[in-house]
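One protein chain is absent from this view; the other protein chains keep their places.
Per-chain numbering from 1; labels A, B and C assigned in written order.
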Amino acid sequence: MSLLVFDGVVKTFPVGRPGLLGGPGRVRRAVDEVSFSVERGRTYALVGESGCGKTTVARLAAALLRPTRGRVVFAGGDVGRLRGRALAAYRRRVQMVFQDPAGALDPRQRVASAVEEPLLIHGLGGAARRRAEVGRLLEVVGLGQREGARFPHQLSGGQKQRVLIARALALQPELVILDEPVSALDVSVRAQILTLLTRLQRENDLTYLLISHDIGVVGYSADRVGVMHRGRLVEEGPADVVLSRPAHPYTVGLLRAVPVPDPARRPPPPAGPPPEPPEPRTDSSRACLYAHLCPRAARSCVRRRPALRTVAGRADHRASCHLAED
Amino acid sequence: MARAAGLPMAVAGALLLTLVALAAVAGPWLAPAHPDELSLAESLRPPGPGHPFGTDYFGRDVFSRVLYGARVSLAISLSAQLIALVVGVALGAAAGYFGGWVDGAVMRLVDVVMAFPDLLLAIGIAASLGPGVPSVLLALGLVGWPGLCRLVRGEVLALKERDFIDAARAIGAGDLWILRRHVLPNVAAPILIATTLGVGSRILQEASLSFLGLGVQPPAASWGSMVHHGLRWLSRAPWLVIFPGLAIAVAVLGSNLLGDGLRDILDPRLRD
Amino acid sequence: MLALALRRLAGSIPVLLAVSVVTFTLLYIVPGDPVTALVGDRASPETIANLRRELGLDLPVHERYLAWLKRALSGDLGRSWVTGRPVARSIVARVPVTARLALTAFLVSSVVGLGVGVYSASRHGRPADHVVRLTLLLAGAVPVFVAATVAMYVFGVRLRVLPVSGLGDGSLRHFILPGLVLGVYLSIFQARMTRSVMLEIIRQDYIRTARAKGLPERVVIWRHAFRNALVSVITLLGGSLSNLLVGSVLTETIFNLPGIGRFTVDAAYARDFPAVMGCFLFQSVVFVLANTLVDLGYALADPRVRLG
Partner (left out) sequence: MGSPLLEVLDLRAEFRTSRGRLPVVDGVSFTLDTGGGLAIVGESGSGKTATALSLMRLLPDPPGRITGGRVLLRGRDLLALPEEALTAVRGRELAMVFQEPATALNPVMSVGEQIAEAVVQHRGVARRRVRPLVLESLDQAGVPEPETYLGSYPHQLSGGLRQRVMIAIALACGPSVLIADEPTTALDVTVQDRLLDLLAYLRHHLGLALLLITHDLGVVARLVDRVAVMYAGQIVETAPVAVFFRGPAHPYSRGLLQAARLEAVGPESRARRGGRPRLEVIGGSVPDLADLPPGCRFAPRCRWAGGGGPCWREVPGLREVGPGHLARCRRPGVGP
């Protein structure tokens, strides 16, 4: 059953100053006709490079932004229309873990108070029960009383991220949005947080929407993967399939670009300085947005922008590429 | 480095300000004479045993007058800064947090007030309403708030970009909760610093206005007006200018030291 | 570039309008009736009514404002209640004095202020920096009028090397002392500003890049750091301008120089409203336009703004 559904979601942001008389200025499409659904109890990962719109998707799902067009549906209800109490109720069911743990904690708030805050806001339990609950939550993420009494700057990056996870769990949500949960962390700490997240998902029957630029993290955690490129979903399917038999040339390039920690598989040095590719075309062009970089671009790719379609032979694998259809 | 220098600076500043406050509060007990007591026989005496700061043309004891001047100068500066603080913080926080038309309206107002050099605006007001304490208060309050307003607005805007505000929204916190719990505690330090430095500016401005004869009117005397009146006797009795001038400098230095020291201590960018 | 300049100038129009509204308001919140003030208490009711009509005081307030604005725009700021002379002409006659004083002070402060600020920042944390910082702190607490008075006493009364009061024959000698005092006063502000901007910049990555290139420290400081600092210093010049205007009011008063500042204070003292407001309006307009120029200078100095 789908817990969260994105249905043709578009989000635009104004670019630069609006017109002199307050008329509509230029807009940038951060998210462009994105549709996917997240199954209950699973991890759906969105992967892509900077500026591809994946963080905007996370903020839309967390109801921190409202879609310009299309619908974000959670458990059957339209998230974009929630106001007041209904929005507060939604926030009990959907939580978010942010990319930069140092920035997502109030520097002047002690750890225990940060974890208690959601309980306080939603009026859950008396002071004694809240305190007990905070202790339990900190223990669940591997922290103790000592850390609870500290300020964020007295903690390491990994500990801060644990605090944020404890805080997200406080309201016993169904969906947790993980926006680059480990990219600000050191390599050795990443593994700790990833295994913690996996354990918590199993124990609490959580659904994850994972946003990451890191194929490794996605490969470790995801059940389904969506690949985003310049605001659009260009490929989507089961993680095993997308990561091992990618259909879109962009996904192929993305996977190939990850450096392999094995000197035996080092590519030969190029004979000349490899040049920087040309800047992308503007959105107004009708060409496929990847055509200028695509090693396989055909004439049809410049004439017509491909839509997201089922890849041959698999109903659950879609890609937006003319060459992947058939 | 900077942090280490901050503490002694703040302490030195606080000491100087305490000295000035002490003079203001305990003036009547410390003063050897009543500040307005005339004694033409004692006219223009240089500093000496009987009159540590000398006497003026009317034979009034300058030391006593400087002590009493502290009351006037401090009372006016602190009240004016309080007005500036309340108006500036309220408008700045509202403009920064709510944005939109609130921000537009407040910032236009700030632009207009800031379009006047501060003392000039004060002169205009003093001229219109007539010189005296009320117009000085109004004038200094008016020139003081836009700076604080801009500062608070800027800090709030920067805070709004921080993830922890979004994080608070994501756990279901409302606007007032966020303002009270997360925004205000985080702008408290810059407000404190700016307010401390602002008191110094107000002291200087009050002194300038009174020096121009547009502030406190006789027989009341602030340090600025003492310099104003002393100027006529400069060649014969420079102490009439030097001591009140020194008093201004001590008070301003105190608040600048305290403000700069606090900035070094509290500014997170300087932390290691 | 021209378009940018025009846009900035156009942007200052609303502010200038607001300046005129404030000036007008201040003029008319004056307690008492300006007409009585003009002709005295003993004038007949007819005379008063006539004068009232003549001055347009019988019109509704917005029409009065428009009429006043129209006159002000054509250079008519009314007549002084004290001398009866047109205020605008009195102002124009005093501009050269203030301009000379301000220019001297500005030059002094640009050289001394920027120089000291850059030097202090480049010696950050060393004894020289501490000495400069302490000096600035102490000097910054002394009001300009006290400093001016002391300078006057030392150089004029004790040493008798420089004229202390008035314009005399109008020679430059009479501007040395006031110009220096005001210049040094502004330098304190400039130096503090420059120092803190430079300290911020010296921490930037591109300064490390410049050093990594093997450029000598002198080049790193002046070509890389100072050029960037200038962008910020220009934006902060607005505050310096305000100080310049305020400082010239005080300096002219002390040194008895017949400039705009002295004129403003004398008028305010005499409660000569047309003159006060004329000066007020004139200086504010100069200030707003100068700030607009500063904005423009900033835009030109920073390629990120210039080129978008």
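The rule is simple: a contact is a pair of C-beta atoms (placed from the backbone, for glycine too) under 8 Å apart; a residue touches a chain by one contact, two chains touch by 3 or more.
Note that the structure is a prediction, hence the values are computed from the model and not measured.
The chain that is not drawn here is touched, among residues A:Gly126, A:Pro275, A:Pro295 or A:Gly313, by A:Pro275.
The hidden chain makes contact, of the residues A:Ala89, A:Leu255 or A:Leu323, with A:Leu255. Here the missing chain is touched by one residue of C:Gly11, C:Gly75, C:Pro96 or C:Gly125, and it is C:Gly125. On the side of chain A, touch with the chain left out of the figure occurs at residues 49-50, 156-159, 186-192, 194-195, 213-221, 239-240, 243-246, 253-267, 269-279. Residues touching the missing chain, restricted to chain C, are 125, 203-206, 208-217, 219, 223-224, 227-228, 231, 301-304, 307 (touch as defined at the top).
The rule is short, and it goes like this: only the chains that are shown with their structure count from here on.
Compared on C-beta pairs in contact, B-C and A-B come out with B-C as the pair having more. Put simply, the C-alpha centre of chain A and that of chain B have 50 angstrom between them.
Between the CA-based centres of chain B and chain C the separation comes to 21 Å, rounded to the whole angstrom.
Listing the residues of chain C that touch chain B in their complex gives 14-15, 18-19, 22-23, 26-27, 29-31, 125, 137-138, 140-143, 145-146, 149-150, 152-153, 157, 241-242, 245-246, 249-250, 253-254, 264-265, 267-269, 271, 273, 276-277, 280, 283-284, 287-288, 291. Interface of chain B with chain A (complex): residues 162-164, 166-173, 177, 181-182, 185-186, 268.
Residues 1, 108, 111-112, 115-120, 123-130, 200, 204, 207-208, 211-214, 224, 227, 231, 234-235, 238, 241-242, 245, 248-250, 252-253, 256-257, 260 of chain B touch chain C in their complex.
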